[in-house]
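Only one protein chain is missing from this complex, and each of the others stays in its spot.
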Amino acid sequence: MQIAKVRGTVVSTQKDPSLRGAKLLLLQFVDEEGKLLPGYEVAADIVGAGLDEWVLVSRGSAARIASGNETRPLDALVVAIIDTINIDNRLLYSKKDQDR
Amino acid sequence: MQIAKVRGTVVSTQKDPSLRGAKLLLLQFVDEEGKLLPGYEVAADIVGAGLDEWVLVSRGSAARIASGNETRPLDALVVAIIDTINIDNRLLYSKKDQDR
Amino acid sequence: MQIAKVRGTVVSTQKDPSLRGAKLLLLQFVDEEGKLLPGYEVAADIVGAGLDEWVLVSRGSAARIASGNETRPLDALVVAIIDTINIDNRLLYSKKDQDR
Amino acid sequence: MQIAKVRGTVVSTQKDPSLRGAKLLLLQFVDEEGKLLPGYEVAADIVGAGLDEWVLVSRGSAARIASGNETRPLDALVVAIIDTINIDNRLLYSKKDQDR
Partner (left out) sequence: MQIAKVRGTVVSTQKDPSLRGAKLLLLQFVDEEGKLLPGYEVAADIVGAGLDEWVLVSRGSAARIASGNETRPLDALVVAIIDTINIDNRLLYSKKDQDR
């Protein structure tokens, strides 16, 4: 999975019927030092992630494993909202600090 | 999914028989600031996207999930025509503005 | 799918038995302006593509969808020989012109 | 598979229910000369890898092959802790030396 920050939303009415009800988030990738990277991904959300939260995004067929997404033509899915990231026993990110 | 702009079409008569009737669009990727990127993808279209429209493209096995494509050797599919993209509560793209 | 030009062939006798009879082409990728890119792919051919022809190549599990390839460990397949590519209503490529 | 070094952990409480109990490691890729690369991957661990160990990471649908992961939306998995890497009959890496 990759670490990404929720930057926004993508809305569409003319789409594959299976995608009705799917919430699509625009995610920007974050590198292993916590900096925003140029790449992005539009992913379906099943965990209720909000703007600016850091999430884990799974890509490829993994996006269709979660319940309700099996028959949707998705290739990216937000699978978790990140609480903490520790690198070399040092706290890189904490949702608690971010929310203050 | 990635955001892309419909730039054109690809036509082929000598192809895998399963691809008969599939409309193939040439898409150019768009970055998270709305600029055209150098990369492109040729994708089947199931939503009736037209020239210059912004769409969502799914890649990999997702391209064969939609009805009618299960047995086609596709690795990219236009799954939605984008109405709006919002980033940091700011409107990045609106189809309505584009159509004027 | 990506657009690629047939540059050559790869021959192997010591291989997975399932690959017997599979014709393997060396393809070089072409960008959306028609220029050769540095990347290449070795792909199985099911449409009879010849040297210098422009083709569409599907990658990933799509390569095993076409009849006869289901049990071959392939990750790339030539699925179509391109007749024409149109970008912004302008003809970028025509096989007819190329064949002259 | 790619070679990677275990750099840390990612913790999440709000996630797809199937991910409960999955240990998520932050891995940094290592190149074929043993140097750390900028890219990283967050992967589930099934082999008990510890901080600073070098591991093999499988990506894509391979991440869901191992027992217990079939229904988890994972796209990366630590499948082995590396003992030794030999390149051109020269020892590039040995876990034993690293552990001293």
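Order of writing sets the chain letters: A, B, C and D. Residues in each chain are counted from 1.
What we mean here is this: a residue touches a chain if its C-beta (ideal position, glycine included) is under 8 Å from a C-beta of that chain, and two chains touch if they have at least 3 such contacts.
What you see is a predicted model; the values in this text were computed from it and never measured.
Listed residues D:V10, D:L25, D:V42 or D:L77: the one in touch with the omitted chain is D:L77. When the missing chain is restored to the complex, the residue among C:G8, C:G34 or C:G68 that touches it is C:G8. Seen from chain D, the chain kept out of the figure touches residues 1-3, 31-32, 46-48, 56, 58-63, 65-66, 77, 79-89, 92.
Residue-level contact of chain C with the missing chain is found at 7-16, 18-19, 24, 26, 28, 38, 40-43, 51, 60-61, 63-64, 71-76.
We take it that only the chains that are shown with their structure count from here on.
The two sequence copies chain A and chain B touch through a face in which the numbers common to both fall below half of the numbers used overall. Taking the mean of the C-alpha atoms as each chain's centre, chain C and chain D sit 34 Å apart. Annotation for chain B: residues 60-61, 63 touch two or more other chains.
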